[in-house]
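What you see is the complex with one protein chain gone and the rest in place.
Labels run A, B and C following the written order; every chain starts at residue 1.
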């Protein structure tokens, strides 16, 4: 097949697969940069996907679904915040707990409400995000090279995908160009400095955790409202952990997050596309090897190119002023 | 007779949108028709298999049906200890005097699905999405490939599996993505045997204006007019029969092999896909069905040698 | 972790506070049960009775406990060295290879007590091997252990899927599993232990690997607090700079700590494979590696804490199963919620009731207060 065409298709698939990762990794960026580690991205995404599925189905409105997703995710974030900021509990334990609670309750509630085994009913077009066709996408389709790039790669994604990609520079701007961002980065490095500067460490960290909730909520909504058409139990399938890996891989920087997530997305897209494909010289490789390929390559890349990733200094430890 | 039926589901859980759910539907049907309550249990790990079996047998439940091929070892043990209890196992053969083993010829139903897919395809490329790379799913895949290729050697069948962890059965997003990738490679009909993941496969097909094929239960109604057919596997009937025959004191132990002939598998035709099934298609599957039942066409069973000749 | 409030007497610190936390977790779980329209009291009864009400139930509880002791210890050992090993799941899975190889090779020729040591070595070896690579990458290449161990969980799943499909599965078998082992590959149950207490183990797969788990817990305690290696690991975990100053070889310690951690995780495979199923099945670990994280954290990474934490989770698993047997509308997912709430309240929110309890206790008894002052200063 035309190599260029294959490239476009792979790139398109990459974009779709990396969208939830980007949103979730950016979500993690906000809390972790503020010093609150979050292994509960998975749970929040799952909870959000569930809320989106329920509400979009009941209200027949995709926006209500999105809103519900964000609300639920923020609520879960606040639980994490309460445990790790106010109660100074272990952030990892809290994250793990949230993952468990959400994994169980989405199924229980879904089953209680819809009786479809924890699934929410399939959404009609109104309950889902359609795809956006950029202006002139159809007109320029036949222009060589640029045409397919524009109409095949840039156009035709869900609005949430565009939002996710926009969120990358936006997050950068917020973190590096606003007062909130300055303070947020500071509180993750040295909360004492923030405290003595007359800023409330607690309130600042709560706000960071809320930001995380919002982005995780959108990530979850993407799964059930854009990529899928309704919620299926456990539908995050480990994406929260991969997003976490991407965040560390990216050394907690917005731009790197984009590339890390695109890389994960691409490896996934590649593995999907070339499953069962007879490669020249090698021939067909076992499915399992193809499926493990993204993870193997990640390990190799990590070992080969990315040096030590140094987390925010105050990350993971509660701020204790009076011992 | 007075019976206290029970059913135990496999790890996928009662509502896996395919196999276990079909078993559940059979039990429900029995309940609504007879008004007899049944007990049920979803195991959460392997250690609970034997525990659940003993528990139900010890409580005097009879018959006890279990869904899934992973029960064999435990059933063998427990069935010997409770010779008066009747057991039925689906998808696996356990040779005990009080056990009924129900296995399906998934390959036969899939063969028909393959023929329909091939005939509906414009590109002569069709595809298959499996949940995990396990023998049972290869049975589906192999029959499907064989069916499609029976239309001509120039038919191409793409085949992909979702993953290697249990998430593979519950990942509609990835399922959808696999389907899209197959569409990119020219496929225009996709058949799934992937449980909850399949929901995403069918959705992707509907979204892309391609055709999907459902599995186990009749999934034609999920996207009317966009699901070509479903390869139904009458697990529900098997469960229902096990309960019913016990109630009527007609429970027969032994091996039940359910193929096209026994109505154990088939492709679903109903209002939802009526517009998609052309008369030629209908004729072709009727002929194929007849040939298979008559034995003039032999569909290869993947399990016989764990290879697929097609 | 520093203790943010005044010191409490031991019985309050290690008895009362955890109990209060658990009580709250179960209270909230009770609310969820209520929402589903069932009686929380009944559920509580089934939970406790189902976990401890009969010899057989206790056997099941302890069977799960065994598994969680192994994975909990695995996480804890790495933790002491400052490493967060999320890879217990994969390491346990790969550890299964060692058990299976030993059993397949010798189950027909050797008695279990000879196969068992070989299987232990095999399980530990493969688990250690699977943990060694992330450890080595962390030590030499600075690859973050959290990412690599997550990746290795996925890679392990793929590898095992392949091996079970293409190598271990007997021809013509539907399930992805090895053949069933003969007597040499089957661990004896601990009937004698239960009968000391006048209980019968029944059909519960409570087997000798439980004793191995206890031994491992003791071994970990000795390792961490009584050996030079443990000393070096803890130094590394608290302060890499101090470790360097003390002449401790950073890379070596990281790799060794990960290998011990992985070895312990790998030994978990003995319990389900040799002790219960007598064969290896697809995905036999079933999340025990992740539960190990919770167990280790709740047990404060100390064997004396890990054993009760593992028991708690064993109880949740077994008692939970009983609940869903007896109360069908409470499905297995409810148990997942309860687990989550227990982790939340007994783990992350463990200090929530401390101020109040401290006030009550210290206020009530001035004597305790004085004792606390002299000890705490």
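Operating definition for what follows: contacts are C-beta pairs under 8 Å (C-beta built on N, C-alpha and C of every residue); 3 or more make two chains touch, one makes a residue touch a chain.
Here is the rule we use: contacts and distances are computed from a predicted model.
Look at the chain that isn't drawn here: its UniProt entry, checked against "Dihydroorotate dehydrogenase B (NAD(+)), electron transfer subunit", "ABC transporter ATP-binding protein", "NADH-quinone oxidoreductase" or "Hydrogenase expression/formation protein HypE", names it "ABC transporter ATP-binding protein". Considering the intact complex, the chain excluded from display touches A, C. Checked against the full complex, the one of A:115, A:141 or A:177 touching the unshown chain is A:177. Of the options C:14, C:45, C:84 or C:231, the residue whose C-beta touches the omitted chain is C:231. Think of the hidden chain as still there; on chain A it touches residues 177-180, 182-183, 185-186, 189-190, 192-200, 313, 321-323. Residues of chain C in contact with the chain left out of this view: 2, 5-7, 222, 226-228, 231-232, 234-235, 238-239, 241-242, 244-248, 372-373, 376-377.
As a convention for this text, only the chains that are shown with their structure count from here on.
Among all pairs of chains, A-C has the largest number of C-beta pairs in contact.
Separating the centre of chain B from that of chain C, both taken as means of CA atoms, is a distance of 36 Å.
Chain C has its Cα centroid 30 Å from the Cα centroid of chain A. Under the contact definition stated at the top, the residues of chain B that touch 2 or more other chains are 13-14, 133, 163-165. With touch defined as above, residues shared between interfaces to two or more other chains in chain C number as follows: 154, 158, 161, 165, 331, 335.
Interface residues of chain B facing chain C in the complex, by the touch rule stated above, are 13-14, 39-48, 50-52, 54-55, 69-70, 72-73, 91-92, 132-136, 163-166, 303-304, 306. Of all residues in chain B, only 13-17, 21, 133, 158-161, 163-165, 167, 170-174, 176-178, 180-181, 184-185, 196, 199-200, 203, 222-223 touch chain A in the complex they form. On the chain A side of its complex with chain B, the touching residues are 1, 9, 13, 16-17, 20, 111, 116-119, 122, 223, 227-230, 232-235, 237-238, 268-269, 272-273, 275-276, 287-288, 291-292.
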